[in-house]
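A single protein chain has been removed from this complex, and every other one stays in its place.
Should a chain be cited, it is by its letter among A, B, C, D, E, F and G, assigned in written order, with residues numbered from 1 in that chain.
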Amino acid sequence: MGIGLRQFAPGHRTCAGCGSAIVFRHVLEALGDDVIICQATGCMEVTTTPYPETSFKVPWIHVVFENAASVATGVKRALKAQGNNHTRVVAMGGDGGMIDIGFGAVSGALERGEDIIIIVYDTEAYSNTGLQRSGGTPFGASTTTSPAGKKIPGKQEWKKNIAMIAVMHRAKYVATANPAFWADLQAKVRKAYEMEGGTRLIHIYSPCPIGWHVDPSKTIKVAKLAVETGLWMLYEVEEGKLKINYKPKEFKPVEEYFKLQGRFKHLLGRKDIIEMVERHVREHWEMMEKVEKEGIDLPKLV
Amino acid sequence: MGIGLRQFAPGHRTCAGCGSAIVFRHVLEALGDDVIICQATGCMEVTTTPYPETSFKVPWIHVVFENAASVATGVKRALKAQGNNHTRVVAMGGDGGMIDIGFGAVSGALERGEDIIIIVYDTEAYSNTGLQRSGGTPFGASTTTSPAGKKIPGKQEWKKNIAMIAVMHRAKYVATANPAFWADLQAKVRKAYEMEGGTRLIHIYSPCPIGWHVDPSKTIKVAKLAVETGLWMLYEVEEGKLKINYKPKEFKPVEEYFKLQGRFKHLLGRKDIIEMVERHVREHWEMMEKVEKEGIDLPKLV
Amino acid sequence: MAREVMEGSQAVARIVANCDVKVIAAYPITPQTHIVQELAKMHADGLIDCEFVNVEAEFSAISAILGATAAGARSFTATSSQGLALMHEVVFAAAGMRLPLVMVIANRALSAPINIWNDHQDSIAERDSGWIQIYCESVQEVVDSVVQAYKIAENKNVLLPVMVCMDGFYLTHVYEPVEIPPKSKVHKFLGKFNYPYKLDPKKPLTMGPLGFPADYARLRKQLAEAVWNSKKVIKEVHDIYAKQFGRVYGDGLLEVYGDGSIALVAMGSVCGTIKDMIDKDELKDVCLVRIRTFRPFPKDEIVEVLKDRDAVVVLDRNISLGNAGAVYLEVRDALYDEKDKPKVVDFVVGLGGVDVNKATLNYVVEKARTVKSGHVEIVDGSEVSSSY
Amino acid sequence: MAREVMEGSQAVARIVANCDVKVIAAYPITPQTHIVQELAKMHADGLIDCEFVNVEAEFSAISAILGATAAGARSFTATSSQGLALMHEVVFAAAGMRLPLVMVIANRALSAPINIWNDHQDSIAERDSGWIQIYCESVQEVVDSVVQAYKIAENKNVLLPVMVCMDGFYLTHVYEPVEIPPKSKVHKFLGKFNYPYKLDPKKPLTMGPLGFPADYARLRKQLAEAVWNSKKVIKEVHDIYAKQFGRVYGDGLLEVYGDGSIALVAMGSVCGTIKDMIDKDELKDVCLVRIRTFRPFPKDEIVEVLKDRDAVVVLDRNISLGNAGAVYLEVRDALYDEKDKPKVVDFVVGLGGVDVNKATLNYVVEKARTVKSGHVEIVDGSEVSSSY
Amino acid sequence: MTMHEITVLGRGGQGAVTSAYVLAKAAFHDGKESQAFPFFGVERRGAPVFSFCRISDEQIKLRQQVYHADYLLVLDAALLDNVDVISRVKEGGTVIVNSTHAPDKLKSAKGINIHHVDATNIALKIIGKPFVNVIMLGAFASISGLVSLNGLKKAIDEMFASKPEVAKLNKKATETIYKSMKN
Amino acid sequence: MTMHEITVLGRGGQGAVTSAYVLAKAAFHDGKESQAFPFFGVERRGAPVFSFCRISDEQIKLRQQVYHADYLLVLDAALLDNVDVISRVKEGGTVIVNSTHAPDKLKSAKGINIHHVDATNIALKIIGKPFVNVIMLGAFASISGLVSLNGLKKAIDEMFASKPEVAKLNKKATETIYKSMKN
Amino acid sequence: MPKTKDLPGGIIIDVGSTARNKTGSWRTFRPVVDLEKCTGCGICEKFCPEGCITIKKVKGYDKPKCTIDYDYCKGCLICMEECPFKAISSVVESK
Partner (left out) sequence: MPKTKDLPGGIIIDVGSTARNKTGSWRTFRPVVDLEKCTGCGICEKFCPEGCITIKKVKGYDKPKCTIDYDYCKGCLICMEECPFKAISSVVESK
């Protein structure tokens, strides 16, 4: 049986070439069968459960947009109270559901150290409602609510760093992942699965070809470039120790990444902005590498 | 005129010896008159504005518990749209209002880099409703919803680190303060006031003698001890640079701090727990001192 | 099964502890706090074997018990006013998903201005949602209603969430004699919670999908019918409970007290004061019609007891701003098709904790004698001397 | 002032841009998204001179425009369904604070199941809050109502927030000819926003204090009266607007179309279909009574137009689960005291986007002829052939 | 049917609410029906607060506040400066003030009886702290005869079940006051 | 009063909705009343989608969906496998399919006229991409006479105001189809 | 056993039932595998959003090969793009 098909059937209504669908296949494969998924509203909910059909073959619940982490809290506590300590509970949502509107619930779960896995599949926008800006949208990207206009060239704020914010919450385990590096992704999900106690959060890059104005066939290409340009760093923080999982020998130019995507079209040739983005990437890497090198103990769960 | 009285009249209904009232006096003094305060529900709202009376002499608005940062966002944008670039807008709330239930709004404002000042006065519990556990409650403290019982000895999670979480949001300026160090507190508020653009967040220790079961006369004593034991670190992060403002020569024993407070009574003599707390303090200081020493560039606003 | 004097909130906590509840999630808010604190204390002392979640907001409180119920654990939360308002979105979702949650509401006014005292606006504003709502008169009734609520909610033909509404302060903070039915008896009455569609890796299913128009409408109709039909189960549960535990609240939906030709229609703790006045003949020719379940609305039952009265005086502890009190509107609808139907008037009383005392009740009844049918009046307390 | 074919959402954005709005804060949700996107585009292109806030949730959207209004800036937001439900707590607070917000609601069903299509449950569930609610039939009416909304809300005798309700998809996504009144004329009509109690360091004041029972009740009564009294201003504003801009919507509160003895009472876009049928004589002996302002409820006006009919057939695009449709309940209340009053029946139609087509309307009217007064029926679409 | 209404006036933090609760428990132990409840404000420590109790032979249905009490207990004589106590007592009712001397500010009207007892002193002597809220009930019991000393003791034990030492001292002080008034 | 109803069937992403919108604009430019709206599903790119248009001489009040169209445009012949097109057309109505050949799967019933036009080919030739949604309106205009070519051109200009090049090519292709059908 | 449509609250017990919905009909381009070039490396399988590629035994070849289930393939062509051996090409779908 194909990857994830045991848990996640085809026939779902995602767009052709959807990166989130690829992410779901690998996440669900890594999670296996003994799991309950609590999902936030978003593309991967609307496209997968058009009543009376469902793509899921593992138990799955959706309530509203904002509360996946809290529903998961309740599910996990219920299992515990019933003596089931094996089934893992996963809160799953997009950047909108987990970084913006549902972040209060995510933060609450992290603060309580809920024994759940939080998966953020990050399409860097509200894909479901037609590509509006989110906290996950990168600087400069044009979205329908941060359009590249005559006066304002796309989003003017930097991407919210949900992974490091989770670290500062003393999450048990924090990792970033990318479907182009699917083995790494699956290994991280599996690691989170095997752990017990404490909140594990995995932040996954999920290209949205429709929203990003990328040719559907280039979904994985773009994902790879995100890593090769340094824009998407693969790392994990375990017991307070940061480990960067992959360091490109040389960073590819950011413009190469931008070129493939309509959402950055207006920035092509904008040296000033591109340099700013590259400086930003550099600074982020410098900070993270220093933290890794100096062996700085980040906040950890007890 | 006494400190803060220009902005904040007496006759409010706070308990005798209330640390939050001391904090408010200094904060309001430092903010001056050209300011609008947007406040969350909590002790300092209920006790100060019993209709038809108000303690405030500067414009002040309260809507609900969760939205101080968002109301402030609107107020600031309105001023901007009306060409007023001088009046500062402050979102003010307790640990409940800003670290828990209203943290989504705080995080949203930080993400957008709203040009506002966020003041968190942290009584380490929901004081207004009778001292329930909050994300700000320290490990081990007994509160009415995390009581020291026969089975569970008080709160079992560590205090949520709102200041460093704000840093990871690339806040423009983040600082911690304490009323026992009132001059430092006022200087920090003033610094935040003078800045323009970007979100400034100040996290202030606010002893609640009633809730903590502390003799009202010991409010400042306890506040000082929090700093001397290392439990409350005074620092600021500006342009990504961390500066620890005060380093006790030697940390006083945590037990000295606990002894004064009924909320920790059950931990006296609990060597195991006290050692754990002290280790925790040490680790936090080690991390922060390393970050300071290595000059690690923390995330900053462009 | 002796009675004991205790605080209303403590009584709630103690009965919850006896209901074999497995997950409690709550957020503090006046006047609900004592319920949660009491449960927290029992939990910390190991006196109640369940998970206790100190969530960061009410939105998460209801979400967590929704998740817990879906995963097959009997659950509990309590809230009030702003907290209930914050839950609004999930309140609707819970009913739509047909999850048998039980929630105690410590009724309190809604902001603005912020006010911590009792009225019914908070739960009345959720009357569309599909929850069963039981309004209680005494602490004892709250205790009994919590047990009944689980039994009703979990009934296979119901599968609906239930709010047990108790007046803030009037019932949450009162000390009075109350009997807490013992664990063993309650367990026997309720049986084990056995949600037929629980989340379970051994029997996977999907909950909370997207509903296209035709399916949505069909599921809503099914839901609407479930709420209507729950009347039968509410009555049955009430009767069996009455048999086993010895306490009767009208027919479970509605209670009539006295036999005057003027019917005072009311809900909640004020009914006690009205009964006291009827007992003492302080309200001439008045009977009390107490609505216990505002949802489902006991339409036929209400028509039966009201249609032959001379006048119906509704006491609304809420107002649908821009029209009238919610109870009044629905009582008038119910009676609409009767012949020779009574005059019906509305008094919106006790908003934001204004005490609905004997002076107010006298004022209302006397005024009702003189005004025309359709009279709607907000009594803010200034009409009557406060020093009755 | 020529008409142009454009999308309903675009028309809303364009009229908002002409209302001298200074702060916009919104969060996307289907079917409101196009409104916000259009405004975002205009903002990014420098075509509208205002602050545009991409908040992280609807709770913050309404909080931000509340703050902005309090600080003296005319503001705007739009939302729908789950978004409005999430705002619930602040919706009540805004009215209590008497802040003249204007919000467009793209009406959509409430979860669960999640459904993105049109019904009125979302805004009906806010009917208690103290907001004025205007339900529109056409895109043109939405455009005109937005302008009127600011004028009404900001009137010193009103100072209440206003919801302009437009049916999701039916109006938000329709392209049709519409006239957008030009900026200059709209500015003149509205005048500058001059909130008398704005937050201003030069004139400090306190907003949103704690209200003790007596003060709370007094302020609520004041609020209730403000909502009732706003009927007058709504009519006046409607009339002046009609004079200046040439479009009439009944008397501003209520519109009667045709003169059949059977009155179909309805709100929103379905009224267009009903009018079409009346024009074509496809509904024998039927007239349409369109409620434009459900809040304040035009009680007296409705009695006037309904009392002498043979039958009143209410179309509710909502249901208060456990009783009946909200419009029905209030229409029955209004008519209660009439002599020889008509039979009144309720049809809950179009839940979750089920198309209320001519077949449905025929079904409803025919059925209404045979059933008794008091008949309440949920029409989920299965009753009528979908291929009318 | 005889029903008696009691109001307790104290300061936030002084335990006026507990006082009414203990009284309700005591009356119940004596075989009566009872009800006690606070008037809830938002005042913090130090501000005046009221609480109420009803004692009756039959089930108590009435749920309005107590406007004119049969008995009014004042835990802190200083409050008499700020609170119009007389207006809250029935004609012919009784006020019992914790004070070393007859409260001169309190002019009897409406045939109201005024008693005083130096509860603070007794509390300091026996309990070691000025906790007067519960022990004032000793005076009430003695003067009104509406609850028995035994009932009070049982109620105190129940209320302070987790703090037997506190219960013991409170019972002792209550008894002392009870007996002193009987003389 | 004559009102005509048009349904456009396409795939998500193919622009069926834009097509109906352009048509509504065109009719209005011709001095008629019009209305266009999508049937909204949650399908993503690739799934079948409908959109609707009404054209009338008088104000259009009707707001129900279009059940039986006078004209039905099929942007992608492959859809005929999955969608029962005939049931959505009025008796005596017209179906216009984008196809190289007469669609054999489509059995005319109820007196329905079936036309086809190789729009994809024309689009590829003129626009360089297979954008057929707008240009299919050329065929509609030609067959129905309900909108003028001029009206269409104006509508296209309006719809693509920010992309004049796109507008130009679309107009050209529309005209090409329009004329080819006239012959 | 109860049927999904008989259950309350929109619960779905037909797990994996979207498989009924053959998304192959959405396809505009069809990926075609050149079995000669395909090494069976499985890379395409990892990246197909639909999970409609399996690497399995194919008649006439010893080694397992890329096999596409056209019932579900939406024609995104990620497989073509990612195949390191250029074993997949595309043709316009025609039915």
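Just so we're on the same page, a contact is a pair of C-beta atoms (placed from the backbone, for glycine too) under 8 Å apart; a residue touches a chain by one contact, two chains touch by 3 or more.
On a predicted model such as this, the values are computed, not experimentally measured, just so you know.
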* Which displayed chains the unshown chain touches -> B, C, D, E
* Asked: Of the residues C:G8, C:G96 or C:P113, which one touches the chain left out of the display?
  -> C:P113
* Out of D:Q222, D:S261 or D:S382, which touches the unshown chain? -> D:Q222
* Structure fact -> In the whole complex, of B:P179, B:G198 or B:G211, the residue touching the missing chain would be B:P179
* Sites on chain C contacted by the missing partner chain, in the whole complex -> 112-113
* For chain B, enumerate the residues touching the unshown chain of the complex. => 1-5, 8-19, 21-22, 25-26, 48-58, 179, 182, 209, 216-221
* To do: Pick out the residues on chain D that sit against the missing chain.
  => 96-99, 159, 197, 204-209, 211, 215, 219, 222-223, 226
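Just so we're on the same page, only the chains that are shown with their structure count from here on.
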* **D-G or A-G, whichever has more C-beta pairs in contact** => A-G
* Asked: Measuring from the mean C-alpha position of chain C to the mean C-alpha position of chain E, what distance in angstrom results?
  -> 34
* Structure fact -> Whole-Å distance, C-alpha centre of chain A to that of chain D, is 39
* Shared interface positions of chain G, touching two or more other chains -> 9-10, 12, 15, 23, 26-27, 74-75
* To do: Return the residues of chain C touching two or more other chains; collapse runs of consecutive numbers into ranges.
  => 54, 56-57, 82, 86, 89, 93, 96-97, 111-114, 117, 204-212, 215, 219, 223, 355
